[in-house]
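Dropping a structure here in structure tokens format, bear with me for questions.
What you see is the complex with one protein chain gone and the rest in place.
Think of it as A and B in the order they're written, each chain with its own count starting at 1.
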Amino acid sequence: MDFLRPASWEEALAAKAEFPTAVPIAGGTDVMVEINFDHRRPEYLLDLNRIALLREWEVAEDVVRLGASVTYTQIMENLRTELPGLALASHTVASPQIRNRGGVGGNLGCASPAGDSHPALLAAGAEVEVESVRGSRLIPIDEFYTGVKRNALAADELIKTVRIKKADGPQQYSKVGSRNAMVIAVCAFGLALHPETRSVRTGIGSAAPTPIRAKTAEEFLNAALDEGGFWESGKVITPSIAKQFGDLASGAANPIDDVRGTAKYRRHAVGIMARRQLVWTWEQYRGSGNGRSLEGAA
Amino acid sequence: MAQHTRTVPAGTPTNVTQKHNRGGIGESTLRPDGILKVTGEFAYSSDMWHEDMLWGQTLRSTVAHAEIASIDISEALAMPGVYSVLTYDDLPAEMKNYGLEIRDTPVLANGRVRHHGEPVALVAADHPETARRAAAKIRIDYRELPVVTDEASALAEGAPLIHEGRDDHHAGHVPHPNIVHRQPIVRGNVEEARTRADVIVEGEYTFGMQDQAFLGPESGLAVPAEDGGVDLYVATQWLHSDLRQIAPVLGLPEEKVRMTLSGVGGAFGGREDISMQIHACLLALATNKPVKIVYNRFESFFGHVHRHPAKLHYEHGATKDGKLTHMKCRIVLDGGAYASASPAVVGNASSLSVGPYVLDDVDIEAIALYTNNPPCGAMRGFGAVQACFAYEAQMDKLAAKLGMDPVEFRRLNAMEMGTIMPTGQVVDSPAPVAELLRRVKARPLPPERQWETAGEGADVRALPGGLSNTTHGEGVVRGVGYAVGIKNVGFSEGFDDYSTARVRLEVINGEPVAMVHTAMAEVGQGGVTVHAQIARTELGVTQVTIHPADTRVGSAGSTSASRQTYMTGGAVKNTCEAVREAVLEIGRRKNGSYHPAWATAALLLEGGKVVTDGGEVLADIAEVLEGEDAIDLELEFRHRPTVPFDLKTGQGNGHVQYSFAAHRAVVEVDTELGLVKVVELATAQDVGKALNMLSVVGQIQGGTIQGLGVAIMEEIIVDPKTAKVRNPSFTDYLIPTILDTPTIPVDVLELADPNAPYGLRGMGEAPTLSSTPAVLAAIRQATGLELNKTPIRPEALTGTL
Partner (left out) sequence: MRVNFTVNGRQQEADDVWEGESLLYVLRERLGLPGSKNACEQGECGSCTVRLDGVPVCSCLVAAGQVEGRDVVTVEGLAEFAKQREQHGHGGACGTGGACGGKGGVTLDEARQWSAKGADSRTGEGVELSAIQQAFIDAGAVQCGFCTPGLLVQADALLEANASPSDEDIREALSGNLCRCTGYEKILDAVRLAAARQGEAV
């Protein structure tokens, strides 16, 4: 095993071009588990800790350019207003120690369906900025996940930033696990209201081979909100709309039975989370959310 | 062979001295090893280090049941940095097996593996990664065999026999060779008693496989010695039991295997069996180098036995005024591939299956199976845990059927001193079962909706789901449940259960100092604290030195079965009394002619002085011992004898002492998502006499949470088709975090047992029994579901299994 320690982004890209099998390591919270447990023996480890630009973020007018190694703790502490869904998702990641190391770049690089940030990114709307010595490109988040633990990165590419749309409305995020902290998602759900475009977006985690959006549920809700004049009136969402939204979200899931939960439970739980989040976000949108701030109470 | 004197390895335990002006029994004296533990200086077995040491690695079977057609170690052996590769063929002695009671466990697989993760080969190399890579290069050709995974497959016609040609002492009386042990207990007349019942309830209960999940992984260091023997530094629960199993397979006399207890990172039963001890010694002797083995968490799940999963069928009857009429039960424990402690677990499960209730007409049967599942053995609560989960569910069902309050129903039937157990044994010391229940019930309930914060919405940390933000109060329903349990203390059924203590009293710098030397495994329970307290009380000293535990002193027995304060505490007391007598004897010899009280008064040692029971000071201990050799005595201590249970009727005075605890659980359940938050687990327990209240409360709270864990999250999941473990990691075997645990108010009773040292009652296990059924009862109340299986998974609460 070789340990590559590029001092700059350019050096990192050069190293990745020279050694395409090199495994990038930043927070180490996935890679080191695999090494400690003998699940993986990469030829090269490519340490990204020395690259300052990966730890920076920039709040632009419409998007947040989030460096791949910005930690979950930093997201929770600094970006709750701009990225409320991702901040909530970050808060559910493992433990404080892990949140101090891990970042969204690692989640995207591993592309595990159980990665906590995926549903929030899908719901908010995001593009992944990847780069290689050949140049850089933006991959829309909807096209990023290509299979179980597979993503759209080429072998010589590294994730540089994630460009996430700044929240223009309430966002929520929940995940289910059979413990009240430090748990890998049995399934997760994220919802973002986009009042500017009068649309909603969703994300489902751990309930399909890849993170997915519940598109039918989104379409249904977009139409229902539109037809009922909800965006203008700000009236209470009817229970039947909430229920149908939950049912459709549930139907979008395509989960498996595994040691963490049954497929049936995952489908069920996605529906409950979707329904509850619709109520929470809508109450926030209506401005009567019993004092709860945009980023929720977590 | 070139020999050289080796230096003492880093991490070798040393004497720990504690000076304390009070610090006798009954005080909440702090741990003598506390400073070492908070500064990172306390050396655990995985911290041991020796210059030029090698790292040992175990290669374990990837399948549960197979014949091994061939093993090829050539590639592994050829790797640079590899010093030794060992398989069954390299075992040096006639004896190739070990085992606690039945020597049925191969040190390395002999042509056949019987469970997933069974050790097949060993590697020693200069770096753990080298050892891992070499182990991966060992080629094993497995010919898979059909797996036995439950009672049906174990007893089916033509079922593969897990152990052929059994000749152990249970083989003669079991109905099938795939049954390790069977214990029936019959008393009274169930058929007749049933006719008196106005209501009858039946239930089938399933208890999952729990892991001890101690945090310090199995580990240790074996150092070859010049005399051809070996020095072994290891974390265990019982040094002498290990020694008895290790020496024969090494082909060494016991005196050439010198064991020292290293720091132990928790045990809970999981270190009662051998793990890496023999393997490290084999590699050290083969390479003539010190060898360290440290399991990682994955291997730890295969490195020790687990709590027996069980299926329990119960029938109870009661009259309409709430008196139990009869009980019939059948308990099937899955012992897995090797016997471990299964026979004793059967004894406990059967003899305690009745719970802490008066029941004169019973028909009980408990068996443990041999299967291809992971071996199961000792874990805190040992057979009594599984039974308590089931009989307490039955009590709630009966109360509901009778329209009675569940606590009142239990109190009506609670045993007390004088009650006759199903084994015919009379409970001859306090059994305040009704009082414990009364106390937990009388406690005010915690306020509702504690998650609500002023103006901030819900604090999700106080809600089911916690930080995962799954509910802000939606779907959340509160439930309250009660349970009580009974556990035996000490080793039962005629076992010669004893402990040994060596106590040395000498004057150092003008001050009397006691040294206590035992082989007791301090696994965190605070035995060393209590030993120092006992020495202070009995010898009137302030300064006590705790000698490291090793095999240079006699056996202390196991740190299990709630027995160590009773047994080794009793041994320390016993030896201290003899040392005191020796001091007084010297005093009488030297000073008796100067003061008549030396001959006539009852004398004590207090505050460094010899005093009469009237408080008159006769001499300083230091003066008495001036010019004398140190007093140094080693004595054994036994509890009162027990007898085996009759193999047909189960009758016999098989137990030493009983221990009781009750719990009230308050839970909040997100009924839509099936997630649970335990809000409070109040408990009351009789401990006879609290030698150290701080430690007692710590034990009760810790035991309570292990019971909570198995109620709602903990289970080793074994694939029923392959008998392979599916979740051997802390990612998928979940134990409670601090956000899963409630407040745990503790109410301690001290009703002395006249048969026990200081009147104390072994207390470490009882809290693990009743917390599980209390949590289950609370969840049942919140959800209205029957819930006959533990752990409760979200699927069971949402109909999505």
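Following the convention adopted for this analysis, a residue touches a chain if its C-beta (ideal position, glycine included) is under 8 Å from a C-beta of that chain, and two chains touch if they have at least 3 such contacts.
What you see is a predicted model, and the numbers here were worked out from it, not measured in a lab.
Taking the complete complex into account, B:Ile735 is the one of B:Leu398, B:Ile735 or B:Leu797 that touches the chain left out. The residue from B:Ile35, B:Ala69, B:Ala93 or B:Met417 that touches the chain not shown here is B:Ile35. The chain omitted from view is touched by exactly one of A:Gly27, A:Pro84 or A:Gly125, namely A:Gly27. From the options B:Val234, B:Val294, B:Met395 or B:Val667, the residue with contact to the chain not on display is B:Val294.
Which of A:Ile35, A:Ile237 or A:Ala252 touches the hidden chain is settled by the complete complex: it is A:Ile35.
Screening A:Ser8, A:Gln97, A:Ser136 or A:Thr197 against the full complex identifies A:Gln97 as the residue touching the chain left out. Summarising the interface, chain A meets the missing chain with residues 1-3, 5, 25, 27-29, 31-33, 35-37, 41, 45, 47, 49, 94-98, 100-101, 180-182. In the full complex, chain B touches the hidden chain at residues 10-11, 16-20, 22-23, 28-44, 46-47, 49, 127, 129, 212-217, 263-268, 294, 296-297, 459, 461-462, 466-467, 523-526, 694-695, 697-698, 701-706, 729-731, 735, 737-739, 741, 743-744.
Simple rule for what comes next: only the chains that are shown with their structure count from here on.
Centroid to centroid, with C-alpha atoms defining each point, chain A and chain B lie 43 Å apart.
Against chain A, in their complex, chain B makes its touches with residues 132, 136, 296, 298, 453, 455-461, 464-472, 474-475, 672-675, 677, 712-713, 717, 726-727, 729, 731-732, 734, 736-740, 793-795, 798, 800-801.
Those residues of chain A lying in contact with chain B across their complex are 36-38, 88, 91-92, 172-184, 186, 259-262, 264-265, 267-269, 272-273, 276, 279-280, 289-292, 296-298.
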